[in-house]
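Only one protein chain is missing; all other protein chains are in place.
Our next item is chain A:
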Amino acid sequence: MEAGLLEPSMYTVKGVLILDNDGERILSKYYDDTYPTVKEQKEFEKNLFNKTSRVNAEIVMFEGLTCVYRSNIDLYFYVIGSSSENELILVSVLNAFYDTVSQILRKSVEKKMLMDNLDVMMLAMDELVDGGVILDAEAASIIHKVAAKNDDVPLSERSVANVLQSAKDQLKWSLLK
């Protein structure tokens, strides 16, 4: 909080991360050049993880940044903003992100499930924040947008079953012929 008043700006979020329970990165996106290289980013993620993994305190001031976080079983979700940012906005982004992930994965927020649906996660992340500007903070509408784009690509397990089913059917028909 160096400057008294904030310059009104839309660029709220500096980064969104998902780490696993060893502090390794699963998904991460940085929206400004606080950590320009992958090496610095990884270093930052490691330190952040060490600081946050033991106590679930939801918010921490870290290296002059405000980081809000949430964890579930083996996943850690982070949203990072500048130290002068309204912490509640950051938390609302974090919650929207978590809810989106949780709904897409049908409440089983685990590393394995997340890895299976990594492409949808990436789309969801892009729908959440774009270049640091909050695009959408409603889980439902993010899912809607992600789903709309994914109509032709069946991804969930049921759609995999559908594909198998239709393949079986086609096979049957070809055998019958």
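Keep in mind that, in the parts below, contacts are C-beta pairs under 8 Å (C-beta built on N, C-alpha and C of every residue); 3 or more make two chains touch, one makes a residue touch a chain; residues count from 1.
What we mean here is this: contacts and distances are computed from a predicted model.
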Chain left out of the displayed complex - its UniProt protein name, from "Ras-related protein Rab-21", "Dynactin subunit 5", "proteasome endopeptidase complex" or "Coatomer subunit gamma": "Coatomer subunit gamma"
Candidate in contact with the missing chain, chosen from A:38, A:61, A:118 or A:140: A:61
For chain A, the residues touching the chain missing from this view: 1, 4-10, 55, 57-61, 68, 86-89, 91-92, 133-138
